[in-house]
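Step one of this worksheet: look at the structure below.
The complex appears here without one of its protein chains, the remainder shown in place.
Then we have chain A:
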Amino acid sequence: MGLLSDPNRRRALTNLVTRLNTPLCVMCYIVGITWFLGLAFEPFTLRTYMSENAMGSTMVEEKFVYGDRALSYSREFSGHRKKVGGLPVDWLVKTMKSRGLEVYKQTFSRTLPFPDESKERYMVKGTNVYGILRAPRAPRTESILLSATCSEGSNNNQAVGLLLALASYFRGQVYWAKDIIFLVNEHDLIGMEAWLESYHDVNMTGIQSSPMQGRAGAIQAAVSLELSSDVITSFDVVVEGLNGQLPNLDLVNLFYAFCQKIGMLCTIQGKLQRNDWDTLPGYSHSLNTMLLMVLKQSSGRPQGDHGLFLRYHVEAVTLRGINSFRQYKFDMSTVGKLVEGMFRKLNNLLERFHQSYFFYLLPSLTRFVSIGYYMPAFSFLILILMLRALDLWVQLSNTPHVQDDEEQDPGPSMLSLATPIFICHLTGLALYFLPILSQDMATQHFPVSETEAVVFTAIAIYVAGLALPHNTHRALSGSGTECGWRSLKLLSLLYLAVLLGCTALINFSLGFILAVTMVPMAAFVQPSGPRVLYAFGLVLVSPACTLLLSIYFYHYLLEYPITLLECWQQFLMAISQGILDHHLYGSLVYPLISLFIYPCWLQLWNIVFWK
């Protein structure tokens, strides 16, 4: 505290901060970005390790041999599925019952706020079928879940076949200490949401579903299977869940450990592990993998069926079977052995997963970056905002005497500050509520579909926001004062810092991407100097442009570049999906952007046009 209480040293520090402000900010930005890029470099990361005792000490022997049975189930299933034109509920119930499970059905229905064009659904009705294998060796207070989805458009028959074969195999074993739930859900995430909500007896998203007839214990872990071919070459593990939440790293380690044991190829983000970390291609490969994870996580969308479990404290991953052109293939028995092994280990869990990390980034499956390593990169970016705010504060508090002559009392200054902030937030509210509310009106007056109406209304409000607010304060107080814009900028910077900080805690990737784009422009905008340049820069870093660029960059990273027109279409789809995710599953990204980030950005926009 000596530094803060000694006036001389304080003055020296303040002088340092104000005089070297710009170089310090630039340095912080460079350090932040470099730190982040360095995270993908292998010597700077930690090797993954199993920290859960129950998972490490005991080895299990996998004996699953029902690969052929799995295939025959899957053929039968696909036949019945074609006949019924949806999930063959009766056949599934009968088959599960004959395998000795307690079988229940759950029907649900949901009308979407507007039609989902990418999946062609509007009024969704469906049935989830699940069977419970009761644990013979322990009180039935805990359970593990295996799920496979059955929805229009995707195949996934082999996953259901394997699920049934595993069910009949597990039935014959005696060592189960936890109930095992086998769930086949219809309409992928909507069905999963319906099932989870009624299993936990909550209703958060307004889905209608029949009450749950049978329950097992508290779900400890869940694995969601996606298999669409009889043989596979590798397994891809998907971790990103709703709002960027991640499962406990031990679950991912468990999957990796069994892949190693069985000799199965495993990937993350569709990327194989490389051993040449000390070469440039090796580094760029792991950077590529990490950036893909950051982009996926920042979308806040569940990347697989497992994504909704995480909200209920259930650790879950999706395993996606990949069948590529590689020569060496794995059959269903091997895949079944992998799942069996994982379930045997999960069966040994003594308490919930809590040992390992919940906040991490994965540059590869064997390496991880924990929160303590990646947060400094973000902190350096936030430090820029703090430095600028400090600078502005010093400037504002050093010139009070000049201000006294211009302003008679603090009243008008308050008003001229509060009005733009109020209007910016009002625009944000409009952006949040109007697209859904006005879709009927839009479809009546323009030749567009409901989905297009929603998306275009959102874009129209977004663009209109640019024109609207910056004219207001002039009408109020004549001309904007020097002090006025500085105070507004100070407030905006602090607001942005708090917002980004909170965002990064919940969803690091989203916070980081927004910080990388918005912070430099936020730090340097002012109503003098090259204003056209500032305005252009601000538009470039606005949340919508960031989304557009992220989509383009994402496809570039996938090594599947797209043209600008395709990118635009993807952009429109991303907006509609974002709104739908919010209404269907409670994703927070759309409200965050429309209610907070966008208004904050508008305040910065206001500063450029202050005079």
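By definition in this document, a contact is a pair of C-beta atoms (placed from the backbone, for glycine too) under 8 Å apart; a residue touches a chain by one contact, two chains touch by 3 or more; residues count from 1.
Basically, contacts and distances are computed from a predicted model.
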Name per UniProt, for the chain absent here [options: "Lysosomal dipeptide transporter MFSD1", "Cyclin-like protein", "Methyltransferase type 11 domain-containing protein" or "Phosphatidylinositol glycan anchor biosynthesis, class U"]: "Phosphatidylinositol glycan anchor biosynthesis, class U"
Sole residue of A:218, A:390, A:459 or A:595 that reaches the chain not shown, by the stated touch rule: A:390
From A:178, A:296, A:311 or A:388, residue that would touch the chain that is not displayed: A:311
Identified contact with the non-displayed chain, of A:143, A:157 or A:245: A:245
Residue among A:33, A:506 or A:548 touching the omitted chain: A:506
In chain A, positions touching the absent partner: 4-8, 10, 245-246, 310-311, 313, 358-359, 386, 389-390, 393, 494, 497-498, 501-502, 505-506
